[in-house]
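The next block holds one structure in the form of C-alpha cells; read it before the comments.
Removed: one protein chain of the complex. Kept in place: all other protein chains.
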Amino acid sequence: MTVHLENPDWGMVLPQLIVLALAIVVSLLDAFLPREKHFTVITGVSLVGFGAAIVALLTQKGETGETFHGLFRLDGLSIFMNLVILIAAVLTVLISASYVEYLDSKMGTGEFYTLVTFAVLGAMLTASAGDMIMIYVGIELSSVATYILTAFAKRRGTSLEGGLKYFMLGLFASAILLYGMAWIYGSTASTGLDAINASLTATLSGEDANAGMLFGLLLVIVGLGFKLAAVPFHFWTPDAYDGAPTPVTGFMSVVPKAAAVAAMVRMMVQGLDALSDDWTIVLAVLAFVTMLFGNVVAISQRDVKRMLAYSSIAHTGYMLAGLAAVQVVDGVANERSVSSVLYYLISYAFMNIGAFAVIVWVQHRGQGTGLDDFSGLASRSPLPALAMTIFLVSLMGIPPTIGFYGKYYVIVALLDANMLWLAISIVVASAISAYFYLRVVAVMYFQEKAADDTDRTVVPSTLLNVGILVMVVGVLALGLFSGPIINLANDWTNLFSIAASAAGQ
Amino acid sequence: MADLLYLIPLLPLVAFVINILWGRSTIRGNAHWIAIPAAVGSWVLSIITFREIYTDHHAISQRLFTWIPAGDFNIVVSLYADQLTAVMLLVVTSIGMLVCIYSVGYMHGEDGYYRFYSYIPLFIFSMLMLVLADNLLTLFIFWEAVGLCSYLLIGYYFRRRSAGNAAKKAFIVNRVGDLAFGIGIMLTYWTFDSIYFHGEDGILEKAYHFADYGISEGTIMAIGILLFIGACGKSAQFPLHIWLPDAMEGPTPVSALIHAATMVTAGIYMSARSYTIFIGSENAMLFVAVIGSITAFMAASIALTQHDIKKVVAYSTVSQLGYMAFALGTGAWVAAIFHLMTHAFFKGLLFLGSGSVIHGMHGEQDMRKMGGLRKHMPITFWTFLIGSAANAGIFPLAGFWSKDEIIVGAWVSDSHYGKVAAIIGLCAAFLTALYMFRLVFLVFFGEERFDSHVHPHESGPWMAVPLVILAVASIFVGFVGFPPEDGAFHEFLHHAFEHVHGHEVSMTMTYTFGIVSTVVALSGVAVAYITYMRKAINTDELAERFSGIYNFLYNKWYVDEFFMAAVVNPMKDIANFLWKVVDVRIIDGTVNGVGTSIVAISARLRRVQTGSVANYALEIGVGMVVLLGVFLVAFGNLF
Amino acid sequence: MSWELVFFAVFSAAMLLCGLGVVAFENPVHSAVALVGSFINVAALFVMLGAEFLGVLQIIVYTGAVLVLVLFTIMLIDPTKLPEFYVGAPLQRFASVVVGAILLAEIGVAIITRTALEQIGPHTEAMVQQMGGNVQAIGQVMLSEYALAFEIASLVLTVGVVGAVVIGLPNRMVEPNTVTMSLGHTRGSSDMLAAGPKFESPMNIPAERYTAPVGERTVVMTKDPDAYTHPGETSK
Partner (left out) sequence: MDLTTNHFLFVSAALFVIGMMGVLTRRNILIIFMCVEMMVAAVGITLVAFSHETATINGQVFFLFALAVAAAESAVGLAIVVALSRQGRAPDVEEMQTLKN
C-alpha cells in the first residue's frame, strides 16, 4: 500500500495563500510592532493584502480545476464567491479601522484584523470546497473567528452577551450540521461532493429518495440555515448583530452569510442535485417564511442596528428564493438561479455594509444606534444622510440602485422556474420592508434633534468616509453596469464540467 | 473620436454631480466655473464628432454596456451618432454653452445659484443622451429626464406660487403626451419586436418594409399617431401647447435653452428619427401636417395680442414649432431639421435678448411699460433686431432660408393638404413679421413709457457677448442651406433620411416662393410700422370694434378654458367621488387595516425573541423537528 | 446472543446513563465526571467498531484535556454564583422532552427505512490489517487525501487560541488613564427598556460625556452605563 502524495497545484490556491500570509503577518505585527503604529501599519497591510488577493483571484478568471485530491476546487462559483468575500473584507477594513482604534472600549487592532482575516479565509475555503469535510472545517473556521469578533468589545456587557448567544447556538447548530453530513456520508459512503452526487444518482436511478438521505439533507439544511439566519433558525441573529461592535455587524452580515450560501450551493447543487426535487421545495418554503418574518418583525424595531439585523434575515429569504429556483434536470440547472443569488450577494455586500458604515459614522459623532440618534441627521450632516438614504433605498429594491437589480434577477430566475408565488411574495415582502426603511429616511429628514444633544467630532474617520463613498458609488454604479457582473456569475455552471471531465477520463 | 463619444454627455454629468454635492457648501458663487468648462468641452467634442461624421459620411456608434442582460429582452446601452444626431449635438451644446455663459450675468446673486448651475448641466446631459440614444427606451428615459429638468427649472423660483403652478402644469400636460408615447413604444416593440432604430432588424428598416413583415398599415398609423402625440406634449403642438407660455415663469436663460432651442424640439427630433413610420402611413403624415399648421397659425395669431414680452416670444416659439411639425407632415424632413437648427439660434437670441431687456428694466416684462430702449441698450437692440428679422423671415437672414424651404416643401408635396399648409404657412409668416416687429417697435422705439425711477442699462459683457455671437450666427447660419434644396446642409443630412425620395423643385418655383415670402414678410413689417410707429391705426379702437376676435385671440383661443371645462373639472368631480367614497371608505380602509394588522403582528412576533438562549435553542429544535416531520412524511417513501 | 451484543448493551447503557447524568446532576462537577464516564463508553463503542485510534483519541482529547479544562473553569467560578439548576419555565422543560421524543422517533424512522450500503469501500478489515492497522490507515488518508483539511483544522485551533487570548485575558490594551467610551448600545430595543438599563450597573455612573484630544489617547465617554460593567477601569 503506497501513500499517494501529489504535489498540489499551488497556483490555484494563491488567493487563499495570500490571505493566510496576511493573517500571519498581521498577528506578527501585532506582537512586535509598537502599539502606536498599529493603526496605520496594520490597516495598510490589511488593505494591501486583501487587494493583492483580489488581483490574484482575478487572474484566475475563467479557469477551472481541482487540487488537493479534490478538496479544493477552482470554478466559476468559487471565483465569484471569493470575490464577494474579499470585497466585503476590504469594505470591512475601511469601515472598522477607526472604530476599533478609538471607540467601544478600544479594542486591539492587531487581534481584530487577525480574526477578520481568519474569518475571511474560512469563508473563502468554504466557497472553494469540494468535500463535505472541507465545508465543515471551513465554515467552522469562519464561524469561530466571527464568534470571537462578536464578543470583541468584551467590556461592554451586550457584546459579550451577543457573542455568547451566537457561540452557544452556533455550537448547537454545528452539531446538527455534522449529524446531517454524517447521514449523507452514510447514504453515499463518500464525503466528496462529486462522488456523493455520482453515488446518489446511481442509487436512486429515478426512484424516490429513502428516509436516510432525506434525513441527512434536512439536517444539513437546518445547520446551514442557522448560519444563513433563515427562519426559524435565525434566533441568534438579532441579538448577536445588536451586541457586536457595529463594523463587525456589517462584516458578519456578509462574510459568514456568503460562506453559508456557498456551502449551501456546494452541498445542494453540486452534491445533492439528485435530490433537487425535494430540497427546492424545502428551500422555497424556508425562503417564504424567512422573508416575511424578517420584514414584519423589523417593523417594530426602534433601534436601527437591530432593525437591520431583521432586515438581513429578510434578505436571506431573497437569496434562498433564488436558490430554490434551481431545477436540476439531467445535470442542467437553471443557470439564472445561482447567478441571481451570487449577484444578490455582491449587491448585498455593498448596500448592507454601507448601511452599517453610516451607523458607524453616526457613532463616531458620539451618538447611539437608536432611531432618535438619526433624527435630523440630514440637516446636520447631509452627505451621510444622503448615503444612508441611498443604501436604504437600495435595500428596499428601488431602481436604479443595485438592490433593485438583485431582486430583479432573483425574480426572473423564479419566473423561469415557474415559481410565480415566490416571486410575488418577494414583491410583497419588499413592499412591507419599505415601511421600516423609509421610516429611517423620514426620521433623518423630517425630525429635529433635541438641541442639547449635539454631535461632536471626536475621532478622525477619513478611512470610514472613503469607505462610505466607495459603497455609494458601488450601489449606484454596479446596478447600471450589471452586465459584466452577471456574466461573471454565470460562470458558476462550469462547476459541473469538472465532474464531467473527470468522469470522461 | 468614436471612443470618446461618451465624453460628450459625461462632462455635463460630472459638472452636475460636483455642483449638486458641493455647490451649497463650498462652491456657491463659483458654480459656473464648473459648468462652463464642461459645456465648452462638450461643444468642442461635438464639433470634432461633427467633423468626423461630415468627412466619413457614416454614423458613429459606441457600445457602452449591457444594461439588463435578462434573456431575450436585453438592453444594450450604446450611443449612436449619425448626421441627424450630429446636427442636434451641435445645436444643444452651442446653445447650452452660450446660455451657461450668459447666465453668469443674468443669474448673478440669485438664491440657489449653485442649483441653477447643477440643473443646467443635468439638462444638457439628458438632452445629449436623448439625441444620442439608439433605442426608443433609452430615448424615453431621457425624454422624461429632460422633462424633469424642465420641471425643476420652471419651478426654480419655487417661492413664487405661479412658478410652482406653471411647473405642475408643464408636468401634467407632458404626462398626457408621455402616456401616448409610452403606449406607442410598447406598440412598437410588440409590432417590430425591437426597440432599436438602426440595423437590419431595427425599427426603421422594418417600418419601411412593413408589408414584408406582415404588418398592417393601420398599425403603422397607430404607432405614428401615438408617437406624434408624445411629440405634441414635448414640442408644444396644439392642443398640448398650453404649458409652454406658462413655462416662462422660469429664469429667462432657461426659457432660451429649454423652452426655445432644445428640449421643445425633442418631439420634432423624435418624429424625424422615426421617419419611416410616418412615411409608411399617409394618414399619420396628414395628422402631423394638420396639427402642425394649426399650431403655426394659432400661436402666431395669439402672439399678436400679448403684452408680456416673454409671452410673445413664447407663442412665437410655439408657432415656429408648428412650422417644423407641418414640414414633417408634408415630408420635408430636411427642411424641418434645418428650421430646427436656425430657429434654435435666432430664438435663443430673442429669448436672451428679452432677458437682457428684462434685466435692464429690473424685472419688468410688460411691453406697455417699455419703449425707446434703443438708446439705453444699443447692443441688445441691434442683436434683437437681427433676431426678429431672422424670425420674420427677412432675406437673407437664417429664418428666411429655412422657412421658405418649408413652404416650398409643403407646396410640392404629394399630399393634397400640402398646398393648404403652404398657404397657411404664408399667412402665419405674415403674422410672424407683424408681431415680431410690433414687439421691436413697442420695446425699442417710441416714447419711454416706463416709470421715472427705472433706469434701463445695457447688460454686462457676460450677457452681451453671447448675444453678439448668436446674432452673427443668426445672420450666417442660413447659408449652409444655400442654394435651396441642394445646399451643403441637405447634402450632409440626406444620409440620415436615406429612404426619403426628394421632389425635384424647379428654380422658377424656388425664386417665386422666395419673392412671395419676402413680400409677405415685408408687408408684415410695414403693417407693424404703420400701426405702431406711425400710429396710423388705433389699436385700441380696432380691438374694440373687433372685440370678439380680439378677446378670442387675447384669451389664447380659449384652449385653457376648454381644457378646464372639458377635462379638468369633470376629472376633479370624478376624483372627488373616488377620493371621498372609493378611496377613503374602501381602499383606505383596507390598506390601513392591512397596515395596522401587520404592525400588530410585528409587535406580537417580536416577542418570540425572548432573549433566553434556552428558548432560542428550543425554538430551533421545534423548527427542526417540524421540518423533519413534514418532509420525511411528504417525500420519504415511508408509507 | 453473542458476546458482542452483550458488550454493546453494557457499553451503550452505561454511556446513555452517564449522559442522562450529565443532564440531570445538580452539581456541575458531578456532571463533568458523568461526562467522563459517558465518553469512556463512547470510546469503547469506537473500539468495537474497529476505530481504535478514535477511541484512544476520544479519551485523550476529551477526558484528558477538555474536561480537565472544564473542571478548572468550574473551580474558578465563585460557587455562590453557580446558576440554578434548570431554566425557569416548566413549559420549556416539558416542550424540550416532547421535542426530544419526536426527534428520536424521527431518527428512528430514518434508521429503519434507510438502505444500507454493504462494504463498498476499500478499507475492509483485511485491508486495514494489511496496512498495519487502523492508525496507519487513518494516517495515510488524513495526510494525503485530507491534507488541506488537516491544515485548516490547525488554523481553527489557532483561531481558538487567539480567541481565548482575546476574550479571556484582562484588558491589556487599555492604558490606565483612559476613559471608556460606550456608544449607546441599547439593551434590546423594546420601548420599556429604552428608558433605562435592565440591571443596575456595578458603578452607578450617570450619563455624562467628556471630550478629550485624540492624540493623547484619552477618548470620550457617553450616555450608556452598560459600558461600566468592569469596575476599576472606568475612573480617570
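For clarity, chains are labelled A, B and C in written order, and residue numbers in each chain start from 1.
Here, contacts are C-beta pairs under 8 Å (C-beta built on N, C-alpha and C of every residue); 3 or more make two chains touch, one makes a residue touch a chain.
What you see is a predicted model; the values in this text were computed from it and never measured.
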item: Touched by the hidden chain, restricted to displayed chains; value: A, B, C
item: Candidates A:Ile133, A:Met319, A:Ala333 or A:Val459 - the one touching the absent chain; value: A:Ile133
item: Omitted-chain contact residue, chosen from A:Tyr147, A:Phe293 or A:Trp492; value: A:Tyr147
item: Option touching the unshown chain, where A:Thr114, A:Thr158 or A:Thr249 are the choices; value: A:Thr158
item: Positions on chain B contacted by the hidden chain, ascending; value: 606-607, 609-614, 617-618, 621
item: Hidden partner chain, residues of chain A it touches; value: 132-133, 136-137, 140, 144, 147-148, 151, 154-155, 157-158, 160-165, 167-168, 171-172, 174-175, 178-179, 181-183, 185-186, 189-191, 238-239, 242-243
item: Touch list for chain C against the chain that is not drawn; value: 1-2, 4-5, 8, 12, 15-16, 19-20, 22-23, 28, 31-32, 35, 38-39, 42, 45-46, 49-51, 53-54, 57-58, 61-62, 65-66, 69-70, 73-74, 76-78, 81-88, 92-93, 95-97, 99-101, 103-104, 107-108, 111-112, 116-125, 127-128, 134, 137-138, 141-142, 146, 149-150, 153-154, 156-157, 159-161, 163-168, 170, 187-190, 193, 197-199, 202, 226, 229-230
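We adopt the following convention: only the chains that are shown with their structure count from here on.
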item: Contact-richer chain pair (by C-beta pairs counted) among A-B and A-C; value: A-C
item: Most centrally placed chain, judged by C-alpha centres; value: A
item: Separation of mean Cα positions, chain B and chain A [Å, integer]; value: 48
item: Gap in Å, rounded to a whole number, between the CA centres of chain C and chain A; value: 24
item: Multi-chain contact residues (two or more partners), chain A; value: 210-211, 214-215, 301
item: Residue list for chain B, restricted to those that touch at least two other chains; value: 611, 615, 622, 624, 628, 632, 636-638
item: Complex contacts: residues of chain A adjacent to chain C; value: 1, 3-6, 8, 20, 27, 68-69, 71-72, 102-108, 111, 114-115, 118, 121-122, 125, 131, 133-134, 137-138, 140-141, 144-145, 147-148, 151-152, 154-160, 163, 183, 186-189, 203, 210-215, 242-243, 246, 301-303, 305-306, 363, 366-370, 373, 456, 458-460
item: Chain A - residues contacting chain B, complex; value: 164-165, 168-169, 172-173, 176, 207-211, 214-215, 218-219, 221-222, 226, 231-233, 235-236, 238-239, 277-278, 281-282, 293, 296-301, 383, 405, 408-409, 412, 432, 435, 480-484, 486-487
item: Residues of chain B touching chain A in the complex; value: 21, 65-71, 595, 598-599, 601-603, 605-606, 608-609, 611, 613, 615-617, 619-620, 622-624, 627-628, 631-632, 635-638
